[in-house]
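Starting off with a structure, shown below.
One chain of protein is taken out of this complex; the other chains stay put.
Up next is chain A:
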Amino acid sequence: MPTVSVKRDLLFRALGRTYTDEEFDELCFEFGLELDEITSEKEIISKEQGNEKAEGASDVVLYKIDVPANRYDLLCLEGLVRGLQVFKERIKAPVYKRVTPNGEIQKLIITEETARIRPYAVAAVLRNIKFTKDRYDSFIELQEKLHQNICRKRALVAIGTHDLDTLSGPFTYTAKRPSDIKFKPLNKTKEYTACELMNIYKTDNHLKHYLHIIENKPLFPVIYDSNGVVLSMPPIINGNHSKITVNTRNVFIECTGTDFTKAKIVLDVIVTMFSEYCENPFMVEAAEVVFPNGKSYIFPELAYRKEIVRADLINKKVGIRETPENIAKLLTRMHLKSEVIGDGNQIEIEIPPTRADVIHACDIVEDAAIAYGYNNIQMALPKTYTIANQFPLNKLTELLRYDMAAAGFTEALTFALCSQEDIADKLGLDISATKAVHISNPKTAEFQVARTTLLPGLLKTIAANRKMPLPLKLFEISDIVVKDSSRDVGARNYRHLCAVYYNKNPGFEIIHGLLDRIMQLLNVPPGEKKGGYVIKASEGSPRTSPAVLVSLLFLILPAWSSGIKKKKKKKKEGRKEEKKEKDKPYRTLNLIFTA
């Protein structure tokens, strides 16, 4: 969830009133925002870098507000204020208009070289805008928020904003070899080639995160004006030449990317938010973008879409009984201008370009519910009549857990992920023999594989509890994972039971006795007759020699066909036993002993 930080006093001035922190918190809650933190620049710096560094920093009160991840229109002070003012019916939602300039329209021409790297671009102009320091900061901050969220860290869309008065169109969006791109980037005093820049920015804490997007491509995207001035090298950096300042009056905005829909949304959000400060508020000057196939489009789209939803549907989905007129009023408060039409039960809803999140009637239903107030909705119980069932595997697990505890064993809860070493090397097994699934992107060795046996977790639990009085008697009933090509995903879980007895003397008979007890509980009699179990020595211990191996033949029972696997182990300073199930017609559990 993105967090927007706004100056409290600036916010209150824009809202036309002040709130106590509690009142504002309440307002946020109702609207679906969260007042996450009340702080100041000074406080933030002192928390992160210590009191000395914070010396002289601003102590203006900041509100940090959590905004839902799909509400790009609330990512800046301007949008938050507009949203809340319309919600509180203090203003009407503005109408955003695209206007064609009297003079020549700004043109951005896309060449086909961009196709393989970053094929889409959109553009617009904010004419006669009036920045102040605060507005300018907010403008920059909004771009950053968009970059981090909908733009997926500039991978999908990157924004460039320029002082149009320093440039001359038409503009060309093309792609060139990095060594052929040379310009003076933002806030640098000399020119560098793109290759040099990529090196310089490797140590730049902010920009280094975006380099990978184009790093290994043969061609880098770049935008020139008609005089060959570089506007930007998306998605990395703008040119210094067209840098905007507080005094900039005409802003040229370009968004390039790999996702056309998102590029259009991003452009719409920027221009709807900041056209407020233009000489003609909410009027946005159009720009023309010519695609390599010769087709030309006019941006920003600023498309208004109409949806018709029946009032009774909204009532039925929310669980309220409001008149169509009231529902239209509720929706209008959510920035969705609505009116009752047709038979008097239909509501026509206008979805503005700021509300790209509204893609289905269910989004409209939610807005009606928010405006109505979630906490005003009458609660009811569904009349859904059902008979509850337990998942048989879990039902058996629950029963066994209690009886394992009754047998004097204590339940451990260990991780399903572990290192390759834990399930292979440390048990004297080769990793390829484990059939383990491997994780491709573990941050540490603890998350290399999913466990194929519960034993390492129990042994680690013992290792961490050596100060406890002996004996330690532990068990765990949980899932392990192995590859299995008969399953749709190529892997499956098995439910295992593992138990460990740890003491100064071996006590094999104790773990053996527990096994007998489990068999008794599962109604499996000892002996070789059908449905019984026997323990036999088996061969091929994976452990150190000399080893005593005992294997347990467990004749299959109908109750076990749910795929339960049993495993049981014991460890005492070098002694270990393990039992494993094999395929039908009987299951084998291996007790592995090493002395």
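One rule holds in what follows: a contact is a pair of C-beta atoms (placed from the backbone, for glycine too) under 8 Å apart; a residue touches a chain by one contact, two chains touch by 3 or more; residues count from 1.
FYI, contacts and distances are computed from a predicted model.
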item	value
Listed names "phenylalanine--tRNA ligase", "Septin", "palmitoyl-protein hydrolase" or "Large ribosomal subunit protein mL48", matching UniProt entry of the absent chain	"phenylalanine--tRNA ligase"
From A:A57, A:I341, A:A416 or A:L429, residue that would touch the chain that is not displayed	A:A416
Omitted-chain contact residue, chosen from A:T203, A:S440 or A:N523	A:S440
Contacting the left-out chain in the complete assembly, out of A:I159, A:I214, A:I327 or A:I370	A:I370
Absent-chain contact - pick from A:V246, A:I359 or A:A445	A:I359
Residues in chain A touching the chain absent from view	1, 29, 31-32, 34, 68-71, 149, 152, 156, 259-262, 316-320, 359-363, 365-366, 369-370, 374-375, 377-391, 393-394, 398, 401-402, 404-417, 437-443, 446-447, 450, 457-458, 460-461, 463-465, 468, 472-473, 475, 479, 481, 483, 485, 487-493, 495
